[in-house]
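Taking it in order: structure first as structure tokens, then the write-up.
Every protein chain of the complex appears in place save one, which is left out.
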Amino acid sequence: MRNFLTIIFLIPLTVHPQSSSFDFHSPENVKKFADHLFCEEDYLRAIEQYELINQKMDNDTIKFKVMLGYSELGFFSESNDFFRGINDKSIFYPDAYLLSFKNQLISEPGLIIAPSIISFNAFQMKSFCKLINISMLYEDKFNISKENFIAPFDAEELNSVSTFYDYKVEPPYKSPALAGLLSAVIPGSGKMYVGEWGDGITALVVTSLFAFLAYDNFHADHTTRAWIFTGLGAFFYAGNIYGSVASAQIFNARIDFDFNNGLELFLKQQNYFLPDYDFCE
Amino acid sequence: MENLKWRKSDISYEKQIHFSKRDYSFQSENAGEFITKSLANAYWFFISDVDGDNCPFRPTCSAFLLQSAKETNIFQASLMFFDRFTRDMNIAKGHDHYPRVSAGYYYDPPQNYTLNQGRIKYLPPAFIVDDE
Partner (left out) sequence: MIKVLEICYKGIRFSSHKNHFQFCLPYTFIPLYLYTLLLIFSSSAELHSQTEIEKQFNYAKKLYDEEKYFDAVTEFKRLLFFYDGDIYSYESNLLTGLSYKNGAKFSEAIQHFTLAGLNSKNIDEIFIARLEIIKVNILRRTTGRALALLDSLQNDSKFTGKADEINYWRGWTYIFSDDWEKASSSFSNIQSDHRLALLCDSVANDLYNPTLAKTLSILPGAGQFYTGEYVSGIISIGWNVLWGYLTISAFMEDRVFDGLMVGSLLWWRFYSGNIQNAEKFAIEKNLEKTNSALRYLQNDYNGKMP
């Protein structure tokens, strides 16, 4: 009897090693899972998994992917915080260095003052120069010649970059003082000068109407009514001068806004001159 | 990392309300402001609330006057008001000019008209403003 039972006992023992002792949470499996999440663009989840194994696996790709993931999610300061942990001997260090400038330009647009590094290859060096030059556009003081400014850029980028240069050096502002003066002479003309044709014509019509009503009522000896129309007309006239000055200022604000917007769009299209990293097959 | 993760959300069944309510409250610092606010309240109560929705802007012309008076002075505010009224009378307004509020009105705050260039906050046309 015991012989029989023991043989039954021995069979499962030989079979046992084959059944799954699969560890979902082993570092290798966590890495596989994290890679998959990264390729699915589920960056926050991928970062969480990478950070679990970061200490155990001293892997340069993982560190760079975490920095990249934070940047894609829009957490630029976290991304740059992580950059500090990347070793400067790592193969991804030049890319991470460039990425830190992208993060900086998006979160706090301003001049980049930083040295280049020897481990840059030709493409990275070019990207670095492009970023430095572009960052100059965010400063109030801007004195660089056009040739030097457009030097690092490629042929298909030249058009946009030249336009940005021209806008920066000589923005097509309108003069608020001139707008006010024009409206003082001919009501509404200041607004038309700024490009507000509808508002300008309306102002001209309204002030003329009140002027006419005032004149007409004085003529017909309706003095009170005439004074009311004069008063209102005067306010519309003064209001229009004020409004012309204000609309010139708003116009100038729009020039600045369009410039910044256009620059941001251009940089997004060029991915801030960084290459497209493809970690997924 | 923990505070970056999304959490359980309190989904409410109620429908969102888009009507803006008049602010009848008094936040005046002196007698002058108190009088102006009382006049404004009276205007709103007896006239404006009853003659329908005639102003395509937000803030409305009367609210614009009050806010301008608070930010600058009564004289400058009245100039701003007359300019706003002229722009209101422009029958071709809006097309490609003013940003909008979620309820569809044009967004035209007084801060853009104080003649202080630094206070101007330009928004492109057809941009939808969240508050208000």
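Order as written gives the chain letters A and B; numbering starts at 1 within each chain.
Here is the rule we go by: a contact is a pair of C-beta atoms (placed from the backbone, for glycine too) under 8 Å apart; a residue touches a chain by one contact, two chains touch by 3 or more.
Here the structure is a predicted model, which means the values were calculated and not measured.
S.K.: Using the document's definition of touch, tell me which of A:29, A:159 or A:223 contacts the absent chain.
M.R.: Spelled out, the listed residue whose C-beta touches the missing chain is A:29.
S.K.: From the listed residues B:24, B:46, B:75 or B:127, report the one that touches the chain absent from this view.
M.R.: Spelled out, the listed residue whose C-beta touches the missing chain is B:46.
S.K.: Need a quick check: the contact residues on chain B for the chain that isn't drawn.
M.R.: Contact residues on chain B toward the absent chain are 5-9, 11-15, 17, 19, 46-47, 49-54.
S.K.: Identify the residues of chain A touching the omitted chain, counting contacts across the whole complex.
M.R.: So the residues of chain A touching the unseen chain are 1-3, 5-6, 8-9, 12-13, 15-16, 19-24, 29, 32-33, 36-37, 42, 45, 48-49.
The working rule: only the chains that are shown with their structure count from here on.
S.K.: Cα centroid separation between chain A and chain B, in whole Å?
M.R.: The answer is 28 Å.
S.K.: Which residues of chain B touch chain A in the complex?
M.R.: Interface residues on chain B, with respect to chain A: 1, 4-5, 76, 78-83, 85-87, 89-93, 97, 112-115, 117, 120-122, 124.
S.K.: Please give the residue numbers of chain A that touch chain B in the complex, ascending.
M.R.: Interface residues on chain A, with respect to chain B: 44, 47-48, 51, 73, 75, 196, 198-199, 201-203, 206, 235-236, 238-240, 242-243, 245-246, 249-250, 252-254, 256-257, 261.
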